[in-house]
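One structure is given below, encoded as structure tokens.
Here the complex is missing a single protein chain, while all its other protein chains stay put.
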Amino acid sequence: MHLCSPPSVSTRSMASKTPVGFVGLGNMGSPMAKNLLRNGYPVIATDVFPESCKELQDIGAQVVDSPAEVAERADRILTMLPSIYFTFTGSLCDTRASADVRRLKTSIKEPGNALCFVLFRKVKKGTLLIDSSTIDPAVSREMAAAAEKMGAVFMDAPVSGGVGAASLAKLTFMVGGVEEEYNAAQELLTCMGANVVYCGQVGNGQAAKICNNMLLAIGMIGTAETMNLGIRLGLDPKLLAQILNMSSGRCWSSDVYNPVPGVMEGVPSANSYQGGFGTTLMAKDLGLAQNTATNTKTPIPLGSLAHQIFRVMCSRGYANKDFSSVFQFLREEEGQ
Amino acid sequence: MHLCSPPSVSTRSMASKTPVGFVGLGNMGSPMAKNLLRNGYPVIATDVFPESCKELQDIGAQVVDSPAEVAERADRILTMLPSIYFTFTGSLCDTRASADVRRLKTSIKEPGNALCFVLFRKVKKGTLLIDSSTIDPAVSREMAAAAEKMGAVFMDAPVSGGVGAASLAKLTFMVGGVEEEYNAAQELLTCMGANVVYCGQVGNGQAAKICNNMLLAIGMIGTAETMNLGIRLGLDPKLLAQILNMSSGRCWSSDVYNPVPGVMEGVPSANSYQGGFGTTLMAKDLGLAQNTATNTKTPIPLGSLAHQIFRVMCSRGYANKDFSSVFQFLREEEGQ
Amino acid sequence: MHLCSPPSVSTRSMASKTPVGFVGLGNMGSPMAKNLLRNGYPVIATDVFPESCKELQDIGAQVVDSPAEVAERADRILTMLPSIYFTFTGSLCDTRASADVRRLKTSIKEPGNALCFVLFRKVKKGTLLIDSSTIDPAVSREMAAAAEKMGAVFMDAPVSGGVGAASLAKLTFMVGGVEEEYNAAQELLTCMGANVVYCGQVGNGQAAKICNNMLLAIGMIGTAETMNLGIRLGLDPKLLAQILNMSSGRCWSSDVYNPVPGVMEGVPSANSYQGGFGTTLMAKDLGLAQNTATNTKTPIPLGSLAHQIFRVMCSRGYANKDFSSVFQFLREEEGQ
Partner (left out) sequence: MHLCSPPSVSTRSMASKTPVGFVGLGNMGSPMAKNLLRNGYPVIATDVFPESCKELQDIGAQVVDSPAEVAERADRILTMLPSIYFTFTGSLCDTRASADVRRLKTSIKEPGNALCFVLFRKVKKGTLLIDSSTIDPAVSREMAAAAEKMGAVFMDAPVSGGVGAASLAKLTFMVGGVEEEYNAAQELLTCMGANVVYCGQVGNGQAAKICNNMLLAIGMIGTAETMNLGIRLGLDPKLLAQILNMSSGRCWSSDVYNPVPGVMEGVPSANSYQGGFGTTLMAKDLGLAQNTATNTKTPIPLGSLAHQIFRVMCSRGYANKDFSSVFQFLREEEGQ
């Protein structure tokens, strides 16, 4: 689904089937890069982990040693990194291995980790940079300004959908950036996703992603509280879910991804909260929502509390469980 | 839609078209009673406000002076009261005119207000009492126990849907009570509603209603925060609503009742938050959710905060606006 | 310290050294009753647990079988019960063994548990009833009204201070009730406490107690969050406590009862959060604060969230630890 299809066409989008650069071959990046290959695009890829590179090389990608080399060889480059951080010196880095800010400060001195630093230093004029990482919209805007100085174009295109959707090319991309370049981005993104939505100026893709995930988090905790309260009041959970789903309490977390074991099949709650979207990832996205809200002086009382709840869960053993495990977290333990 | 249709049939449900009692002829009770009349049931009604009685009398109801008289003349009685409160002396009263507990203490000494007190003293053996008020499920259970001592049957059947749905007989009833009597209740309730859902033992109707409204409240505030944040980040509100509604942030408040003016037509946000479901009523329902959660030691962090937010709104001039006005409440004022 | 010493003197306060009734010999009630004995008052006591009675009997109290007998033999009666609950039938009971409302409904049918039921049925004219339980002020007011009908006087006098303070007669009593009877109450309470504060009409003692404990709970969680944040930012906890305590962040939880192990000696945090004031008791008091706030339509956003946090802690293994263990609850676990 393409909510907005701006008519203008840039010349770069004609350059189909010329090589596409890909930086970041993790759980999401790897299947995304594979889908580019499947659609006939030569891919020039890199990652800090050699085994990730090896896997992609085996199916036809050209692997290079650094983002700088990617920048030298491709004029369309996708990045898919866990997070991106600006330092005082204006550099940009992948923080995959960085547990906290202090360690980050160390890691950027090690050239191996500073994925994007050289990318930006080496990027060619006219290059299209598409970043699918989930980061602060303000950082996306800083990156776009930096790219502009190099004569390049930067667009943000974060995704909705997990590893499964990435493999099946069923992701949703929320794209921000100059409208004239949208078609060029869309050409590549449609190889990897089912929906590509143009959200306006650069940073707006991130804004849409963050907004959606904040409301998702609120809805999930709300559903968990509500189901738990209903059960405590004597209601059958399946019946309660039915009632909510035909009433005004209905939400995605109640009708598609119910957090109560036994209510639905094929969801993490039916499988001990394995798989799905980890609590630690949700906490990260809520941290971004919190930061953008603080910076824009926007009150988000429930979003803020949702952030805190997932943060506490991360410290109580739920970090790697699906975020719907908040139902389990809130539920009274046996014997209490 | 009848989720559960228990097969057993009581003899009372054979007593069709014998008079039905109706206590409480307010904004909701009045159209409900009218729909009983339209379906051919003689109605014996009462209310503390004479004008409400007059209107119903004009279209064929028999109006009597007190709940006691209703109890004497009907063996199926519906009650639809703003709230119900138990006092130390075991009496039961309508608190319509009572702004707080202290005033309540006074009001119950005035016989005119003690609607249900006499009802319970005079109820005949075998009477079916159906209460559509929204009250604490624990109170419903107390009332059922009290009714049982009198040889009567009490069921709770709170509604979802507003004045419009009441007029059009499109309400949803959530019914709690003994299964053998459900058909008798259903016979009457289908005259006033489109959906009648059997929720299990007495009090479960209230439990379902309270749970739904708590999740609704959370979803509404969450939607208001999210839409506001998105707008502050530069997103077009209509586009953001579209994105949420095709993604995991989707909920009833985002796709049916969006709180942002200009996103949808025919909702309170399109009409200065007039009509709809008042903030003060939502605050009342969240108070019930809070009480049941406290009594059952169930944690409801977001539900609790939602309660507090609507409570603050009531004191800041939003009491009579639709509860979706939380968007306006959270939004930064001009000039700040 | 006696903040208010109303001059009027009732005749009952002349009745010194006549027997004093005592209902409820738990962790708090038992040392309180002992202090009455130490001050030369004959004590007529009862409790549902025979072993509690035995202990008091051994040091000189007269033990009777029921509150009814206490009511027949004493005209000054103290009650110290875990909680008190009114039922539909107007009875009053001790809910010590009752985990939830449903079990309560059963337990009141067992005469052994219905401590106060008979007390109120048998109370003599002119009796002074002093209740030191922590309950809803509205219930205290109902009880005072009920006592008045029997020709008796009811005052609420909840305590601040734990088992240690009870043993050392160092409790603080917050007293509500008619001013003319305050001296009579004060005579007994000064045997058990260091401070007796007259708070106004009946229920005001409870109101003051609930208010204090709500602010205490907020201050404790706030201190725990703040100390944890400071430590994560690299501050030495002892130094941070010093800075807070000389600045505007100062509160009882930071300067008397610091929740961080190693900052202070002689507090629960120095002893694995053993002893002190249990999380489950704090959650109970916050439930009362929540109920009174809901009933009076008063917004308490932080109080409400504090309630939810202690409620979650109760379900995650902290029920019997001191409430300052919220520091431990919020702190990130090793290995995360």
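What to note about this one:
Residue numbering begins at 1 within each chain, and the chains themselves are lettered A, B and C in the order written.
Criterion: a contact is a pair of C-beta atoms (placed from the backbone, for glycine too) under 8 Å apart; a residue touches a chain by one contact, two chains touch by 3 or more.
Fair warning: this is a prediction, and the values are worked out from it, not measured in the lab.
For the chain left out of this panel, the touching residue among C:261, C:301 or C:317 is C:301. Checked against the full complex, the one of A:167, A:291 or A:320 touching the unshown chain is A:291. Touching the chain that is not shown, out of C:67, C:82 or C:203: C:203 (per the contact rule at the top). Touch with the chain that is not drawn comes from one residue among A:177, A:200 or A:301, which is A:301. When you scan C:74, C:128, C:192 or C:221 for touch with the missing chain, the hit is C:221. Seen from chain C, the chain kept out of the figure touches residues 1, 3-4, 137, 160, 172, 174, 195, 197, 199-201, 203-204, 207-208, 210-216, 218-219, 221-223, 225-230, 232-236, 239-240, 242-244, 246-254, 256-257, 289, 292-293, 296-303, 305-306, 309, 330, 332.
In the full complex, the hidden chain is touched by chain B at residues 305, 312, 314-317, 319, 329-333, 336. Contact between chain A and the unshown chain involves residues 86-90, 100-101, 105, 138, 141-143, 145-146, 283, 287, 290-291, 294-301, 304-305, 307-309, 311-312, 314-315.
In this text, only the chains that are shown with their structure count from here on.
Shared residue numbers account for over half of those found at the interface formed by chain A and chain B, and the copies are therefore classed as meeting with the same residues. Comparing each chain's Cα centroid with the centroid of every protein Cα atom identifies chain B as the most central. Annotation: 36 Å between the Cα-based centres of chain B and chain C. Each of the following residues of chain A touches two or more other chains: 305, 330, 332.
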